[in-house]
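Certain chains of the assembly are absent from this excerpt, and the rest are unmoved.
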Amino acid sequence: MRIAIPKGRLLEKSLATFAAAGCDVPDEADLATRKLVFHRGNVEWILVKDCDVPVYVEHGAADVGVAGLDQILEHNCTAYQPVEFDFGRCQMMLIAAPGAPPLTKVATKYPRIARRYLDGRVIRADIVPLGGSVELAAVLNLTSHVIDLVETGETVRVHKLEIQDVVAEISPRLIVGRGIYRTQTKRVRDLIARIEEAKNATVSIQLP
Amino acid sequence: MANKFRYPTGVRPLLVEEAARRKGIEARFAARLESDGFDEVFLPIIDYVEPYAPLRHGAAANQSYRFVDREGELVAIRSDFTPMVARALAPTIAEADLPLRIFYRGDVIRVEATRLGANREMFQIGAEIIGDASVQADVDVLRLAADLARAAGATPVIVYNDVSIANSLGDDARQALVSKRVARDGSLPDLAVKILDGTATLDDVREFAPLAADRLAAIARGAGSECLLQLDDVDSVAGYYTGIHFRVYDADTRKRIAEGGRYDDLYALFGTAAAAIGFTFTVE
């Protein structure tokens, strides 16, 4: 079984949860290496970029993974989402400078989510896909508005922007490919149950 | 401008080797089906969109190459066989002829713009029994699907369920079953939770959907060991399925290779009521 773990902000808590669920996960020493693939027992752990986890699972190149709803939605990922985690929650927000003009152009890392949001609100606006520092776009008038994840709201404050609307509530999910779920149901259900239990565990990774 | 060598999204020629391979697969399938008394029908590569409107749900519409013909009618290139078979046969079938055993094959084209890594061109071959509502028909079809899967070199795992169960559980439960995310705050019927946990039995199901429970029990008795009843295999929409719904996976690749089920209301939609059950294999 191959499990995809996001390299980013969800890395530690994700591994901690699997560990708490009794999985033999890569330890800090492993992570310290530049390696991205680790075999532990009958599980192959792979570390990929947050946005790539749904891709691996969707294509069956990974059986299980941890992904934020933002990435799941952005990729129209059809994998099962049996567990919703309590850590790493945040919100997708519509952000603009105070006294911004009506929304006609919005910068974002999530063009599909933005499109759906705008369509739902009957707002006709061009979407400018960016790779990072999205808030900066509003500061520099690349676009009047931006749609981006907000955790602490710090970035919004430092840029002197303000939140105009909540686009979506985002939480990390355990995602499971349909293929493995259907063909190795028992094993997968068992894993899910254990993750479910361990879910709220605050256990951190134990060094051997 | 079209690249000189490109083909439209979703289509391409099959040259000698590929064509031979395809013909081999077709031959194996066809031989097995004909030996089981299935007759082939040929279905048009294009058809009107409108007659299928009642079946249409959301995205589906965009999955087909659609265009407006010379008469101003909206036409689509074939993207799903089952309803086309019903539309083609319904006007002609007579009580006396039933049950009919039909099979069909051909390419379908889907424009799955938003799905990840979707392959848009697929060869499909499928079969169905029309006018036989019996459990035995369900079992026969499951066995046939398994045999065909083996004939295609796969190790079949057939997951089946009855769509009427989810229909009876309400939307919240359905959503939970679709996403597999269960709320343990009691907001869901116990059955849904049990189903998700894999602890539900047909006895649990019986109170919600007695008919489905009994039928599934009967099917389970007749079906081969490759068939697994999975009560949590639920889709967000049941589509045209009315009873058993199953998917054939290849245990080796974990990929889905076929899908089928019972659609006893489909023929009525096209003019002649008739029970029907069938499946379609997809060969990429």
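Order of writing sets the chain letters: A and B. Residues in each chain are counted from 1.
FYI, contacts are C-beta pairs under 8 Å (C-beta built on N, C-alpha and C of every residue); 3 or more make two chains touch, one makes a residue touch a chain.
What you see is a predicted model, and the numbers here were worked out from it, not measured in a lab.
> How does the whole complex break down by chain label?
Stoichiometry for the full complex in this file: A x4, B x4.
Methods note: only the chains that are shown with their structure count from here on.
> So the centre of each chain is just the mean of its C-alpha atoms; given that, what is the distance between chain A and chain B in Å?
The answer is 32 Å.
> Quick one: which bits of chain B touch chain A in the complex? Just the residue numbers, please.
So the residues of chain B touching chain A come out as 114-117, 157, 159, 179-182, 196-198, 228, 230, 233, 247, 249, 251, 253-256.
> Any idea which chain A residues touch chain B in the complex?
54-55, 58-60, 75-78, 80-84, 112, 173, 176-183, 185-186, 189, 192-193
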